[in-house]
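For this depiction, one protein chain was excluded, whereas all remaining protein chains were kept in their positions.
For subunit A:
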Amino acid sequence: MTPSPETAAAAVPPITATAIATCLGRGAAPHLAAMRSGRSGLAPCDWGGLPIACHIGRVAGIEADPFPGDLAAWDNRATRLALAALEADGITGRIAAARSRWGAARCAVVIGTSTSGVETLERAYRARADGAPLAAGYSLRHHNDHQAVAAFLQRLCGLDGPAYTISTACSSSAKALVDAVQLIEAGLADAVLCGGVDSLCRTSLAGFDALELVSRAPCRPCDAARDGLSIGEGAAFLLVEREGSGPRLAGFGESTDGTSMSTPPEDGAGAHAAMAAALQRAGIAPAAVGYVNLHGTATPANDSAECAAVARLFGAQVPVSSLKGLVGHTLGAAGAVEAVMALIAMEAGLLPGNAGLATPDPEIACAVLAESREAPLSHLLSNAFGFGGNNCALVLAR
């Protein structure tokens, strides 16, 4: 028997707190304001010293923020982003309350990241002579190790349950939310701090540029003239608890393209499979979804494939937009960053517009929202797709 949306959603552990930091600012308020106005946080690249003309979504001020002295070994750009996200919206108090309620050993941590603290390692490589060892003071474990951010958060928040890192490129932190719900449903934890962190780094800037996927202008998802992505950085967290009130991950779907490391099939078959699985798990028909948050990276091939899949599954009527014109592509953090932004929009009764859209692509058969508009929303779907053909779709419900 297919459960009704209400019963399916009610059985899922709630998201009791969220946190976010991107180039738009720290906390829900600047994100809601930007989604309402369409004001982008992207700016000409002033970071990294690379001869790559592009726009980036840089989080202001993190270099000068205080850093907890007892955890100084973990001080890098990724953990600083995590701290920037945690400072707003009272999430640290909610985490502390969850810890007291459930016990530290029942509180898990699952973080999605693609590059962790590699930015510190990049500087360590540049500081050494050709062929020389890395500086004695460089600690791989505290910086570029994939687990570094999760290990830092475990210590910062005093959470003693299982902790691990999902690293499936740009779908990483959407999948971290899936793991959070699974850990609670499997009885392995009562609260899970999940989310995603990825910082600006030369590896990502130069790598995407080498693939000729970086736009020289602020990215224009779904636009006829779109010509690539803008790289952003950010951190977003969701606290999922066994009991409490808040929105829920009503469904999720995971799939693999199995065809290419970096280019989706033209019909977006893998994206379609992930979205269809997410709806099935949520026990809802496509028509119940009031908004689709596109992965929408603004590369010509990605947006075409994704929109083809969305149109095939939902029809051409469902409002869709990409948030990457506002914050850029935050890579491994994108799944959590955009899920949290979509939750902020849902709470406010807002359908966020597709910043950067000037001339809709006639080949895209979706109702791309040029501007934001007010509308009540009970269910939304948020996509995150990564290299390796790794797809994850989330259905979030009030």
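Here is the rule we use: a contact is a pair of C-beta atoms (placed from the backbone, for glycine too) under 8 Å apart; a residue touches a chain by one contact, two chains touch by 3 or more; residues count from 1.
Simple rule for what comes next: contacts and distances are computed from a predicted model.
> Choose one: "DNA-binding helix-turn-helix protein", "TetR/AcrR family transcriptional regulator", "Beta-ketoacyl synthase-like N-terminal domain-containing protein" or "Tryptophan halogenase". The correct choice is the protein name in UniProt for the chain not shown.
"Beta-ketoacyl synthase-like N-terminal domain-containing protein"
> For the chain not shown, which residue from A:Ala11, A:Ala210, A:Ala285 or A:Ala358 touches it across the whole complex?
Hidden-chain contact among the options goes to A:Ala210.
> Determine which one of A:Ala43, A:Ala60, A:Ala73 or A:Ala104 touches the chain that has been left out.
Hidden-chain contact among the options goes to A:Ala104.
> Please identify which residue in A:Leu50, A:Ala225, A:Ala287 or A:Ala358 touches the non-displayed chain.
A:Leu50
> In the whole complex, not just what's shown, which of A:Thr165, A:Ser215 or A:Thr299 touches the removed chain?
Only one listed residue reaches the unshown chain, and that is A:Thr165.
> Spell out the interface residues on subunit A facing the chain that's missing from view.
50-51, 104-105, 108, 114, 118, 121-122, 125-126, 128, 132-134, 138-141, 144-147, 150-151, 154, 159-169, 175, 179, 182-183, 185-188, 202-203, 206-208, 210-212, 254-262, 270, 273, 386-390
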